[in-house]
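Worksheet for the structure shown next.
Every protein chain of the complex appears in place save one, which is left out.
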Amino acid sequence: MPFRRSEAGPREWIDRSRTLSFTFEGRPCTAHPGDTITSALLASGVSLLGRSFKYHRPRGAVSLANHDVNALFATDADTNVRGDVTPVTDGMVADPVNVRGSLEKDADRHMDRFGRFLPVGFYYKAFHRPRALFPFWERIIRRRAGLGRVDTAWTPRRRAKRYGYCDVLVIGAGPAGLRAALDAADAGFDVLLADENPRIGGSLDYQWLGDAIADTQRDDLVARVLGHPGVTVQTSTVALGSYTDHWIPLAAPEGIIKVRARGVVLATGVLEQPAVFHNNDLPGVMLASGAQRLLHRFGVLPFERAVVQAANGEGLVAAEQMAAAGVTVAAVVAHGPGVTEADARRLTDAGIPVYRGWTVYAAHGSDAVSGVTIAPVDEAGNCDADSGETIHCDGVLMSVGWAPAGHLLYQSGGTFRYDDTLAMPVPADWPSTVVPAGRVNGAFTLGQQLADAGDAVRRLTAALRGEPVPPVVPQRDTVPHGSQWPIVPHPKDRNFVDFDEDLQLKDLEQAAREGFDNIELLKRFSTVGMGPSQGKHANLNAIRILARLRDQGIDATGTTTARPMYYPVRLEDLAGRRMRPERETPMQDWHRERGATFMEAGEWRRPAYYGADAASAIADEVAMVRNGVGLIDVSTLGKLEVFGPDAATLLDGAYTMRKGNIRLGLTRYALMVDDAGIIVDDGVAGRLADDHFYLSATSGHAEATYQTLTRKALEWGLDVHVVNRTGQLGALNVVGPMSRRVLEPLVDMDLSEASLPRLGICDTRVCGHWARLVRVGFVGELGYEIHATPAALTTIWHALLDAGAAHGIRPFGVEAQRVLRLEKGHIIVGQDTDGLTNPFEAAMPWAVHLKKPFFIGRPALAHLKGQEQRRLVRFVLPPDHAGPLPRECHLVIRNGDIAGRVTSIARSPTRGQPIGLAMVDRALADSDEPLTIRADDDVLVRGEMIAETFYDPDGVRQDADNPEATP
Amino acid sequence: MPLRLLKQGLLGGEREPRFFPEQGELRDRYDVVIIGGGGHGLACAHYLAKEHGITNVAVLEQGYLGGGNTGRNTTIIRSNYLTPEGVRFYDASLQLFKGLSEELDINLFYSTRGHYTLAHSDEALRTMRWRAEVNRHHGVDSRVVGPEAVAADVPGIDLECGGNHPVMGALYHAPGAVARHDAVAWGYGRAAASRGVEIHQQTRVTGIRTAGGRVTGVNTDRGAVDCDAVVSMVAGSTPRITAMVDLPTPIEIYPLQACVTEPVKPFLDTIVVSGSLHVYVSQSSRGELVMGAAVDPYSLHSTRSSFEFVEGLADRLIDLLPFTARLRVNRQWAGMSDLTPDFAPIMGTTPLDGFYLDAGWGTWGFKATPISGQTMAATVAAGRNHELIEPFRFDRFADFQLVGEKGAASVGH
Partner (left out) sequence: MKVIDCPVIGTRPLSEFVYGGEVRRPPMDAAELSAVADHAFNRSGAPTLLREWWFHRPTSRWFVLERDTLSDRIERVVPPEEVAYAIPTL
């Protein structure tokens, strides 16, 4: 059993005194608190952790750093769980993803043998001929797609997101991050230090462990950071991306923290890169840093007998650490200038055989490593396989180089260039307030990292204080830290460049050969870097491969874009708490209690009708308004107050009709169009004083109308103030022939035509409260709109219900109102008009006063007058129309083609026949032809256009003194 | 095992032909220069060569093939538009798409999945009916369905949408499809190149030369070339090109963002769009949820991402599909949408002789790729607008003859 617990280490994360139980593939397993799924399984001797995406090859642990995307697990509440970083919890039930049957006996494991028939981009080249067969193939392909399974029974766990503010955000709590945090805090800045790991210390806790100087430094730095009042430490926290203006969301255990920092230090470190050789994906082949994490964090010894492939000093340290922990290091295979002869001698002296100038040519084994073949390699990276030797081992450590974790720097506007010595891209340029520090910036030794962090903070401090930013003091290492070409071809391939996507060297070569030979096309055709780890281990080698194929440099080959998220984030975490603001009128509770059915009206919910049965409720409500008195809550209307010497000028400029000549105490219809003459809003404008108007606007457009008016006031240099009172005042409409009789006892004024004429407006008192009364005629009966404060309006509402009880008063909803206004022929903006309707098309030329020298849309309407190609018409269906009614948006058909659409339709109780409005082609509108509507099931319904208003064309029913209206 | 894969597997990849020939030097003169090597530009090149015998054509691309909006959209193809001219145009595109894998001999994964546009208000439902009626009139299979039909096809959907925006019905568009967007560009590119069209990547047009009111050539960062016709097919870069010839347009650029989750086993076979919730979602053949929303709130020439986009999208998506809360967003990106005031494209001839425009694609350009290429090729060949694009002519704004697509105010993907 290769994997086993080591002796307890000084910095390990696990608590060996306690044991947790969990099950994996139905088998009971144990773990210590602090173990991840992967470390616990490895410690129990399970090394086969997953199957690959495409070929279902056996895969194991590689990085232990949130990049092991071939070791994903499913639990009862989650899927695609990253085992390398997800802690085991007691009682956890974990299973592998993307297998049929068990991991070991995965029914799809034979896919590996068909690899040659599934070359890169294979799906572009087959299955499409004949066309009819594609759905068959697609079903097969789709069945094999994806990784984990979802459960439609999962429910969102929504947690609040937090906002965080700091002077300096330091990302990464390794040596550079710790130093930067301390220096920034010492400079007086409020510092937030975030690290993805549960403990701070970074590589000091595994790569540098046992180095006496580093250990001392580490203890000092950690203690000072934890004790510094200016530093807040946020562990287990990932910076997801860098967005505009230093907006950096952090995924913390408690949810997302959106941080706005004045300055950012990116001490994000480096990502170890794999070597590309035959079977480099077998369980047992690990990144050296991955093995170190496993050993020092989780106390698991990954191997008994290992071969270490090293192109840098870090690999040698790893070999020494493994040896010290009890692993037999069978050989260190070193190539490139990163391992010197002196280095080699140090290991040889310690009894570790070193093969300088050699590389790993292939690993062997079926489900785990059983040995490797090593072979000499020249400076250009060409491998002499014939001279190879085979070494028995159960593990391979790869230490061949690094890539910067530069994602956030890139997103902040930074650029990178390839450093030939370090064999990795390093930052070339960055904003003065987002600075890299440490290994991400090419500073590798501990001294360099600490000095680089100090320098970064000095520059950042100057930038934040608005002082001249001192030049960079370079701290980049001059010693190689990686191989220029850690890639070995093999006749049997299976030398993987991208573990997520199962891409081998030959796949990238083939893609380039087929013409996808720039980095972006290569990525898109091969999908390299597009898997769950987003190329963190694949992109750099892919660029190397393409660069070599194209015989050009790394920088000339370019790079792909590093997009957020740094690690995948759950939708529920991104969503946060659920907030759905809705607006309520003062009478909302009353409507609910009365059994209203509500309908959406922008941010509002309005009663559609009251009662269980829609049809009968609406009919009754309509009848009561026509014959008695009804009450409707119109609080959702936009309500704007306009004050100032230029109030009339503003309204004359903003609306199509004259407003400046409205007499005191009267109202006028108000129609607003845009610059293209398209209707955007309507309402009523009333004049309360020479310099004071009161405006209504449609419910959904109130805010926009307010914005238009305030902006035009500025634009036109007017002395005027607009106040949006939509939420401050409620409104109701008491309407019907009995309305005057019901209202009169409650109001402190005479309601005769002489006192409050039709279209009149005045401030008065109703039920003792201040109220504004408006005589409106939207539904075609005598009626009074009452605007008042919420408390007053509620009182008035109830008083009207009491006062009207004798007359059978009842509330009515939007549906009845629609029928009533349709009988009166009034349009609803947005229903009878669409996104391109002008007033002429809406048959409202009377509402356009072109005699005014200017109003919004006038220049357009002046040209459009008489040019309309369609027009809104009134129509009726025969009184004996049987069967279902055509519906709104059913088409008007003329000569077999579309000639318009029904915009409104209803059975008119008053006329005893269906009536409606339709927007039809002008030729039809101008004709006396019948109107043919294509209703449901293609039934053609014949109607007739009529010129007159459906109901009370002379408006006598709106006369307050009409004996019929006020019997 | 398809024969094609067997052959490549047994014979090795060395015999596989290149998709695109090695790029050579620019010639001094072309009959037609197409600016923009996205789907539209490459399709136009293909149809110019195939259907009009015009092969002395250069496609000039400032970046790489299909790297603009072709590679950034959410791959939805549909024809359930509101206006007759829209329905006819996009349906013609959809018909071309159906046969395109065979025609171009590349599997575009054109996959008919059905497309639901959800209505959460009676106003939205009215608009759905309008679209359905116009679609049916033109033989396009769209119909208004009830919430139960949506629930049957969308497992796990919460028809109450958390309680605030219950699904009242939907417009179901049976032909709604998805396809591999990149492959469309590659397929057209390969087909055009095989007929002699030159494709030049990393070649930026820096100016357009005119004389006597007509186009005479273009300047590029690789030198000048002469030509008789220039076709601008650059979506989000359109205003930069039209500025070169002082041609004012109504086009404004707004970023449009999208994101994908990690791949999971397929559970969603249809495409779901909700205008009220501003989300659209489908599941790719890799198993990723591909998601998008409305354009950004202000104009910007950038493909930067914003966090508020994924926050808002996630918030609304899990109202609709609560169980997707556990899926993880893997990557987000943005494209630049070239929006017009009437939500319809601007296509065809312009006041400048020899300068043709294919722009104003807003959020719906991908689905128009084949028909845009075909009609623009015909337009360039004939020197006058193809009848299908006449309603989208450049000068419709000057005479207030806008296309009525805006009547359907909802997310238009």
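Per-chain numbering from 1; labels A and B assigned in written order.
The working rule: contacts are C-beta pairs under 8 Å (C-beta built on N, C-alpha and C of every residue); 3 or more make two chains touch, one makes a residue touch a chain.
From a predicted model like this one, the values you see are computed outputs, not experimental measurements.
Q: Write down which of A:W137, A:W590 or A:W716 is the residue touching the left-out chain.
A: Within the whole complex, the residue contacting the unshown chain is A:W716.
Q: From the list A:T216, A:Q707 or A:S927, pick the residue that touches the absent chain.
A: Counting the whole complex, the residue in contact with the absent chain is A:Q707.
Q: Based on the whole complex, identify which of A:D35, A:E138 or A:D652 touches the chain you can't see.
A: A:D652
Q: Give the residue, chosen from A:A61, A:A145 or A:A676, that touches the chain omitted from the document.
A: For the chain that is not drawn, the touching residue is A:A676.
Q: Can you list where chain A touches the absent chain?
A: Residues touching the hidden chain, for chain A, are 243-245, 247, 258, 260, 649, 652-653, 658, 660, 674-677, 706-707, 710-711, 714-717, 724, 851-854, 856, 859-860, 862-863.
Q: Name every residue on chain B in touch with the hidden partner chain.
A: 238-240, 242-243, 248-253, 297-302, 304, 306-308, 338, 341, 397-400
Keep this in mind: only the chains that are shown with their structure count from here on.
Q: Could you give the separation in Å between the centres of chain A and chain B, each centre being the mean of its C-alpha atoms?
A: Taking the mean C-alpha position of each chain, the two centres sit 21 Å apart.
Q: For the complex, which residues does chain B have touching chain A?
A: For chain B paired with chain A, touching residues are 1-2, 4-6, 8-10, 13-14, 16-21, 63-67, 71, 84, 98-99, 101-102, 105-111, 120-123, 126-127, 129-130, 133-134, 137, 155-156, 162-165, 180, 182-183, 186, 190, 201-202, 261-267, 284-287, 304-307, 310-311, 313-315, 317-319, 322-333, 341-342, 400, 402, 404, 406-407, 409.
Q: Of all residues in chain A, which touch chain B in the complex?
A: Its residues touching chain B are 53, 77-80, 114, 116-119, 122-131, 134-135, 137-138, 141-143, 145-158, 161, 240-241, 243-244, 247, 249, 258, 411, 506, 509-510, 513-516, 518, 520-521, 524-525, 530, 532, 534, 561, 563-565, 568-572, 574-576, 578, 580, 582, 599-600, 676-677, 830-831, 834-836, 860, 863-864, 867, 887-891, 898, 901, 934.
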